[in-house]
Structures are given as structure tokens and as C-alpha cells.
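Every protein chain but one is kept in place in this view of the complex.
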Amino acid sequence: MASILVVGPHPDDQELALGGAIALFAAQGHRVTLLDMTDGEPTPFGDPATRAKESAAAAAALSAPGNPITRIQLGLKNREVVHTLAARHAVAGVIRAVAADILFVPYFEDAHPDHLAVTRIAEDARFDAKLSKVNMPGDQGQPARWANRLYYYFATHLKIVAQPTFVIDTSAHTAQKRAALSAYYSQFEANPANRGIAERMAAQDLYFGSRINAAAGEPIFSREVLGVRVTGHDWTLPITG
Amino acid sequence: MASILVVGPHPDDQELALGGAIALFAAQGHRVTLLDMTDGEPTPFGDPATRAKESAAAAAALSAPGNPITRIQLGLKNREVVHTLAARHAVAGVIRAVAADILFVPYFEDAHPDHLAVTRIAEDARFDAKLSKVNMPGDQGQPARWANRLYYYFATHLKIVAQPTFVIDTSAHTAQKRAALSAYYSQFEANPANRGIAERMAAQDLYFGSRINAAAGEPIFSREVLGVRVTGHDWTLPITG
Amino acid sequence: MASILVVGPHPDDQELALGGAIALFAAQGHRVTLLDMTDGEPTPFGDPATRAKESAAAAAALSAPGNPITRIQLGLKNREVVHTLAARHAVAGVIRAVAADILFVPYFEDAHPDHLAVTRIAEDARFDAKLSKVNMPGDQGQPARWANRLYYYFATHLKIVAQPTFVIDTSAHTAQKRAALSAYYSQFEANPANRGIAERMAAQDLYFGSRINAAAGEPIFSREVLGVRVTGHDWTLPITG
Amino acid sequence: MASILVVGPHPDDQELALGGAIALFAAQGHRVTLLDMTDGEPTPFGDPATRAKESAAAAAALSAPGNPITRIQLGLKNREVVHTLAARHAVAGVIRAVAADILFVPYFEDAHPDHLAVTRIAEDARFDAKLSKVNMPGDQGQPARWANRLYYYFATHLKIVAQPTFVIDTSAHTAQKRAALSAYYSQFEANPANRGIAERMAAQDLYFGSRINAAAGEPIFSREVLGVRVTGHDWTLPITG
Amino acid sequence: MASILVVGPHPDDQELALGGAIALFAAQGHRVTLLDMTDGEPTPFGDPATRAKESAAAAAALSAPGNPITRIQLGLKNREVVHTLAARHAVAGVIRAVAADILFVPYFEDAHPDHLAVTRIAEDARFDAKLSKVNMPGDQGQPARWANRLYYYFATHLKIVAQPTFVIDTSAHTAQKRAALSAYYSQFEANPANRGIAERMAAQDLYFGSRINAAAGEPIFSREVLGVRVTGHDWTLPITG
Partner (left out) sequence: MASILVVGPHPDDQELALGGAIALFAAQGHRVTLLDMTDGEPTPFGDPATRAKESAAAAAALSAPGNPITRIQLGLKNREVVHTLAARHAVAGVIRAVAADILFVPYFEDAHPDHLAVTRIAEDARFDAKLSKVNMPGDQGQPARWANRLYYYFATHLKIVAQPTFVIDTSAHTAQKRAALSAYYSQFEANPANRGIAERMAAQDLYFGSRINAAAGEPIFSREVLGVRVTGHDWTLPITG
């Protein structure tokens, strides 16, 4: 079992890009933590209290029986996330506290300044978390930690076509993803501009699934080369080592 | 267990690029077939009979107890391999005969004309093998077959730096690879120009291994996007589907 | 108005990849010719007579009132298309006969040998068609012709993610595309393996449409750099010059 | 008609890279605003007053009868432009004030720190300008605004070869570009190191023009995929939507 | 001193793309051979006898005092160059006969079928020339030979922007290049469509020269990684080894 930390700029970014995979991780018994860097507000139809309820409901929708997803908020200011030492260290503290094996962070080309800043913060925090002889705020006394993998998910506001290194088969969890998106009423249904997003996400998942002969899939990018271990059955991308 | 077909222009190409992985496949119980498109001769210090003995010895060195590797030769003319329908169909026949799940073929940029031709033949043969309502020469009555994966290995005579999609951890099989290369006395030790090749291969394997935190590794390229299934333990690159 | 020649390996390739755009071209008054390099048969559930009826019906479905699409067949042998001078010249003859301005050909990475061969034939035929002092078979006495644009469409049997240079907005023609695909009963509905293809195509069109803020889109690749003319209204990609 | 905002680090960057296109935009009736992030001084042979006169003259040279180009200065410190929230918001205010449809910003690889900082500021400002429920300094009471397009122009101090997504045909405006460059006497003619720049620019324009069969052209890069609408005449890259 | 073999599809391709570098090679004392794969005819305004005179004059224009350039013709049929074993061996014979160190061949993306075929022939011939135990037609009894370098020059009929690995400084030889182009009266001045080509080439040379701080330059691509030797003075790209 791995400890998987999904870093998101605003509550709903992780669900849009990775909702199926998050549900899959939980269903398979992995320990999943959603880290919201901000509370995501203000937005045209939202407010902090509503957004908090919605994001909690979304996390519940993606959880598995007996394996609830943890959701925490770092408290940076929405729309003004900046790449600083303090922000890096705060994320490094979380990496240590949850003893993360795998980080998921937003793809590094985007139109949203918060996304770009979150990615840079999290990339650096991965390294900060492994430094010896130093504590990190919020590390809960946990020791230095190197997250073996850092992967990028596509929650981009740029109109690009994702070129994934691999696609995760999320076929068994499309209903949960849809439910998680539905939880964000203030963001999607309440906003005429966003109303069709569940349908667009379903089409996107179907398209990327079709690339791997699956009913649904979510695209992932890796800068680092993948290491593969071969067994008698399937070949593996080891989580550790 | 998968049926893995490693297509090579000349006996020794597969061992140089993929010797560790071939041994690993066999050790893990996969059925491995080495398909030599030519007999590899003439060469400065070789002859057909010697080369045949050497390549048989190399295959034996990579085999596992109770799981011998099969080596077959297609009989195209060395140095004059050309991309033709007949050659495609002959390879398609082998794909059907061994019911291949995975093909390994040389990378598609190279300086050796035989390598480039073999790659094109094998790429096309993958599709030919799945055609309905038609037999292929040498298919031994086996039905149409789609090899789920086609991967490229780097046996290139061009001085390029391989950019792999993934690296296979071959740490447990470096001695076997070295033994397989030693088997080709006429190609390496007998030829002053090639004498250091075992050492260079070991360095290359160590370098690519270092990219995945392993003691040795062999680089692989995939044009198709990788599909990943997530389980509670490691994540998998499924062989089928 | 432009003369647009869409070169396809087998009847249905053009519809799958470019059905919406073809209908759009016709609706806007362009002269569209579909060139099938082969009759596409045999297939598991088809035969030449059935396929011919289906492809005629598909062309009709994409046609516009008063502007019927022309469909012609070159007569190369399905599954054995090879890149030859004769095939190049035959296509060059068609380019001259229809005085083509724009060619659409399959993308140059694919798993299907016929597709790869068709692309190479058509790329070369573009140049052959402009040669001075020589006739081409089937040119109907028309003079040498340079098709100003050659674009690639994605009808690939490789599981890759298309990286388009641009996406054509086909929002107004999705129903026609679906009708054209329905016309190929022997290829899609009759074949259990292909039954979901209309749904998958719709998802793909929706995904690529979402990249350009449209309800549907089809991805196109250009090797040549695009030239843009600026006017007071929209900016243009000129068809000529 | 579109509102086009061309963001430049120092007065003359826009003219060098995009002088022909700017003149073309104005001639076609678009509303063009040149935003200088700094006054560009000190330089070896310039001073603020001279530079201001020169940049005003250059803007006049690129203007069209009845459609003068607007030039404004943001007042950041030359040579010390840094990517900050304040700078982002100041540019966002301009985007709102001019209700920009299209942004042009420097390409994102460069040797000049000011250029790199301007690009990051403007990329983020594009998003800041569309945020709801917040004012931006200098927005003149104009509402939130999403600039539909952000394109990169090549004013790079790195010796790279531009790889454009498209080239704008500027054939009809080369004389105006040359006049605009001539206006910067302190930067080009007065400086022996820069004296040949008009000739080099003309050669560059001719080279890029030759890529699109035009007498002159300026290269543009887009991260986002282009959307194309097809009409009976030319095909369009829509400004809106 | 190196033996440099410049392989061209038709007389004038080498001059257009590499005229300055060819003159430079000769001036520096290298042995230069221009290999024309065809006679280049028919063309709209040319004929074989005229073209032969023109190409001889062009070679003379690029020669240096005491170091004349050799020009030979392989005799393949213009417009119908095809990638065959026989053509490969014929070029391999030339490589041996001139004991080539460096090959220059056309870039591997092009619109002209002859160019694409020539490139594939020459790439393969490089390897054929080094094969042991075999003669090649026209090798004049010279032994097997490995040309240490194969570089691509840009004589492409595709409207792409060359992305060179390096640019050769040809500043001292622009007049010779212009003279060589002038020699091809039947191809350029006689043909209204090509009349401006000398001016366009000069602009292109100036543009690529500007990328390396030189007055003129010609772009070159290398698939193989460059090896650099460092000395007390300049760093070198060795011709041998």
C-alpha cells in the first residue's frame, strides 16, 4: 500500500483531472490525501463555507468503504499563490506527515497562475522534505521523506492536448468521479458557463480510455523515466525503490 | 505468462540490446522466441556454422531451468534485407505460430539498413498477423493474432543517446547477459574492433539502471501510450488488453 | 471554393477521422472528392458489393444539397498497398483531374501497413502531379497541378494521442458524421468488436472540440508552417498561395 | 475588429519582432495597443526623453490613417523587471481597460531577464484579468475580461531559430516596419554594434515570408491548439470564441 | 584534410543548400566531390546538355585555386529515384572510391520524392560501404570505408523552418555561392517562378548567419550526437574518429 498525496490548487482540480484514479487508489487500499493549497474562493457562485462542504462531499464520494480519503487545506490565498520558501516548507511538512510515496501535481504548462505556482512549490517541496537535519512546519515529528514518484496530472486552463506518459485505467470508477463533480454544485451547475463539464469530462475520460483499450482513463505525465519490473504476470511500475 | 517474440536482424542484436531482459522474461516463466531475420553472415571473423553455434549457445545462456528460449531463423539474406510483402507475411506467420503477445523490434532510427528494414517488416507484420480470412506462411495453422504490444529496443549503429519510455530492471541477469555476449566469440573477441563491447554494455546497463534506482537496466521505447492498472501493491502495465 | 481531395486507404477511414469536416467542406460549397485507394475488402463481415453500397451511402450522408461529394476508387489491392511509382502516378492523375487545392492523407505514424503506404504514395503524388512535360494516368488531360496544402488526418490504428496543429470546428455536422458511420453496417454494427465506435468517435470529437471551445472538432496535423493573412474580421489560413 | 494588446519589455522589442504585423493590424482596422513595461533606459546611446520620442514616432509609423496605435508605459524599472503580483495586476488592469481579445508577449525562452519576466507577468495577467469579484489597478472600471488568444512573438536575445506555429504575412507593411525601426536612432544607428539591424530584420522577414510563399512574414508561436472555422472562401482562425 | 561527399538529387540542390560551405571546404583544402544522383532533366526550361554545362560551371565557381571540385553523376532517372539495393551499392561504390570521411545528404523530411529516396539510399549506402568481404560497383578497387559523419542539409521543397544542429559560417563565400546559382540560368533566371531565388537564398544565409554572429551561414542537422575535443584554442568537431 502506498501513501499518495494529490496536491491541488483549489478544491475540485484534483477531482476534474484525477477523480477516477483517486477513487481507484482508495478502492485498492492505498492511503490517499488530498491537499488543497487554497480554499478556492472567491468564485462567481461560491463562498468558503459552501466550497468546504462540497469538497468534503467530493472526497467522501471518492472514498472506499473502510478507507476514507483525507482532505486537508494549506491555507494559501486563492488567486495569489506564489512560489516561496515558506510555501515549499509547508508542503514538505505534509509530505513528511503523511509519509508520501507518490505525489501528483498539476502539469507544468497552464494558464492559471495558481496552478503554475502550486506545481513549482510542490516540485521543490518534494526535495525539501528529504533534507536531513531540519524540521518542516506541520511534519508532526515525522522524519525526512523522499517521495519516490512525482507525476503530473492535467487540470490545465490552457487549451492544449495532453500528451501523457501513461494513462490510468479508471473504468471501474467513472460513477464515483461523476458523483464527486456533482458535489461541486456551486462551481459547475450553478455556473452557466460550466454546466456541461461533467459531460465533457466523461468524453475526455472515454477518449483517453480508448487509447489503452479501456472504458475510461486519465492521462499522466512523468518527467522521470519509468522503471519497470517484470514478473510472470503483468509487468509492474514499482511504487517504491 | 506471455509469449514474447524478439525480432532481430542478426544473431547477437537481441543479446546486446536486450540480453538482460530476455533472461528475465525466461526466468519469470514467459515463453520467449528469438527470431533472427538473417544468419548474420558474412562478417570479418565469422561464418554461418560458427555463428549458428554461437547463437544457440547465447540462447542457452539466457534460458531458465525448465524454460528454454526458442531461437528460429527466417532466412532472409544478410546485408540485403528489404521491406517486402513476402518478408512481412513470413514474420506474420511466426507471430501466429507462437501466438505472440509482445513484440520487440529494433528502434526505428539506425545506420544499418538491415535494422531499418527489419523494423518496418515487423511493424507491418504485426498487423498482417491479425488479418481475417487469410493464412500466413509458417503459421502452423494457428489463427489470426494481434500482438498487444510492440516495443522498440536500442541496437542502433547510430551514435545516438536512447530516450526510453521505460527501462526494464535487469539487475538479476547481468551475468547471463555477459555470458550470452561471450558466446559470440567470432563477433566480439575475435574482432579487435569489438573487443571492449562487453565492458561498454555493462557500463550502459549500469547507466540506464541508475536512471531507475537499479543496478542494471535496458531502455525501451513505445510509440503507443502505456496503459496502467492500479492494484494495492505495485501498478501494472498489463500484458494483455 | 477549393477542390479538396481526401485520400483514404479503405472506405470508412475518411469518415471516421474526418467525417464532420468533410460534411462541413461540402456544406460550405467546396468541391470534395473521396479517393479510396482500395475497396477495403475482405473484412470479417463485409464483401465488396456491400462495402460499395455502404461507402456510397456514407458519401451521400456527408454531401450537401446541390453539392454532392464525389467518391472514386483507385483499385489497389487491400492489405497489400505498396509504395510504388505506379501508385504514385495514379494518385497524381487524380490530383490533376480534380485540380486539387488541398490534400488530406492519413497521419504518418500508424500500425496499418496500408495506411503507411497510402501516406507515402500520396505525399509523393503531390509532387509528381506538378511535374512539367509529362502526363499522368487518369489525369483527363488536365495540366500539371500543385496542391497548395497537404494535411494529415488521424485514422491511426496505433494507440497514440493525436497532437494536432489545428482542430477543425465540426460542431454543425456531427449528425451527418454519425449517419455516415451508420452507413457502414458491415464494418461497425455487424462486428461485435467495433460496435461502440460511434460512441467513441463522438467522445473523441467532443474532446477535441473542447480544445477549441467548440462542441465538436477533428484534429489535423501539418508538417508545413501555416501562413496567416490578417483581415479586419477573422484571420485566415488561405487555401491558395 | 479585435482589440490587440502587444506587450513589450522595452520600446523597440515589439517593432523588431512584430512591426509588420502591428502595421497590418492597424491597417485592417483592429485596435492596437502597445504596452511598454519599462522605458527601456538606460542604454549606451539613449536617454528617457529621447527614447520616448522615438517610440512615439515608431508607433506613428505603424499606425493607419484614422486608426492610430495607442502606446502606453507601465513604468516598471528597466533591467529589473521581476515577476510579482503587483506587476501581474497592473497588466491585468490594462487588459481590462482595453478589453483585449488577443495578447502578444515575448517568447518564453530568452537571454534577457526582463523579457522572461515580462512573459511570465503577462501570462499570469491574462488569467488575473478574468477573475470575478475583484478590481485591477488601472482597469478604468472595465469588467473582467478573458483575452481569447495569447501568442508569442520572437524578440529573443538567445541565438535560436524560431519554430513558429504560424507566420503572419506582412508583405504589405515592410516599409512601415523599416520606418519604425529607423525611428529608434539612439538604439540602432547611434550604436555601432546594432547598425545593421534593419538589414538583418529585412532578411529575417524575407526568410519567414518564403516559408509561406509571401514576400515577408513574422513568426508566431502558440501553446494552445489552433481552432479553425471553415467557410466557402478562406479558412479562419477566429479571434473570438 | 577530409574527403567530403555531397550527395544531391539533382544538379543545383547542393548549391542552393550548401553552396557557401562547399566553397569553404574547397578553400580550406578539403577534397570535395559532388555526386548528382540524376541529371535533373527534364525541367520546364532545361535540357540535359544545358544542365550539364551549368552544373560544371557551378562546380568551377565553388572550386578553389589548385583544388578543383569533382562532380560526378550516378545516372539514376530523374523524377523516378527509388530506394533500391542497386542504388545503395552504386553510392557505396562512390563512397569507397573517394574514401569519404563526411557525407552530406538532403534532410529527411521533404516534398520531393527524389529527395526522400536519395536520402534513404545514401543513409544505407554509408553502411554498405563499410561491409567486409564484398565489392561495390564503381569502388575502383578501394577498400571498405566508413564515413565518420553523415550530415543533413536543407534543400527541402517542404515549407518548413530548418532546425539545425549547427550552422556553418560561410561568410567568406557568399559571392561564390551567388555565382554558382547564376550558373544555372535554365533553372532560375529562365524560369519566372524561380527568378527571385538568389535574393531569397541570400536572405536565408543572412538569417542563419545572424544566429551565429556571422554574416552568412548554412544550417546543418545531425542525428548523431556531436563529439567535441577541447584544445587551448577553439574547440573542435573532429572529422575523424
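A, B, C, D and E label the chains in the order they appear, each numbered from 1.
In this section, a contact is a pair of C-beta atoms (placed from the backbone, for glycine too) under 8 Å apart; a residue touches a chain by one contact, two chains touch by 3 or more.
Bear in mind that the values here come from a model prediction, so they are computed numbers and not experimental data.
Undergrad: From the touch rule at the top of the page, work out which displayed chains the omitted chain touches.
TA: Per the touch rule above, the missing chain touches A, B, D, E.
Undergrad: For the full complex, which residue in D:Ile72, D:Ala99 or D:Ile160 touches the chain that was left out?
TA: Reading the full complex, the residue touching the unseen chain is D:Ile160.
Undergrad: Touching the left-out chain: which of B:Ala57, B:Ile160 or B:Ala190?
TA: B:Ile160
Undergrad: Just name the one of B:Gly19, B:Gly93, B:Pro219 or B:Pro238 that touches the chain not displayed here.
TA: Checking the options B:Gly19, B:Gly93, B:Pro219 or B:Pro238, the one contacting the hidden chain is B:Pro219.
Undergrad: Quick one: which of D:His10, D:Arg51, D:Arg71 or D:His112 touches the chain that's been left out?
TA: Touches the omitted chain: D:His112.
Undergrad: Tell me, which residues in chain A touch the chain that this view leaves out?
TA: Counting over the whole complex, chain A touches the hidden chain at residues 85, 88, 123-124, 126-128, 131-134, 150, 223-225.
Undergrad: Can you list where chain D touches the absent chain?
TA: Counting over the whole complex, chain D touches the hidden chain at residues 42-44, 79-80, 82, 109, 111-113, 116, 157-161.
Undergrad: What chain E residues would touch the chain not displayed?
TA: So the residues of chain E touching the unseen chain are 1, 21, 24-25, 28-30, 164-169, 211-214, 217, 219-220, 224-239, 241.
What we mean here is this: only the chains that are shown with their structure count from here on.
Undergrad: Just to be sure I understand: going only through chains that touch, what's the smallest number of steps from chain B to chain E?
TA: The least step count works out to 1.
Undergrad: Degrees of rotation, nearest 5, to put the Cα trace of chain B on chain C?
TA: 120
Undergrad: From the C-alpha centres, identify the chain that is farthest from chain D.
TA: So the chain farthest away from chain D turns out to be B.
Undergrad: State the chain with the largest centre-to-centre distance from chain E, centres being mean CA positions.
TA: Most remote chain from chain E, centroid-wise, comes out as A.
Undergrad: Please tell me the distance, in whole Å, between the geometric centres of chain D and chain E computed from their C-alpha atoms.
TA: 39
Undergrad: Counting only Cα atoms for the centres, state how far chain A is from chain E in Å.
TA: The answer is 53 Å.
Undergrad: Averaged over CA atoms, how far is the centre of chain A from the centre of chain B? Could you give it in whole Å?
TA: 38
Undergrad: Going through chain D residue by residue, note those that touch at least 2 other chains and give them in order.
TA: 164, 211-213, 219, 224-225
Undergrad: Using the touch rule from the top of the page, what pairs of chains touch, sorted by label?
TA: A-B, A-C, A-D, B-C, B-E, C-D, C-E, D-E
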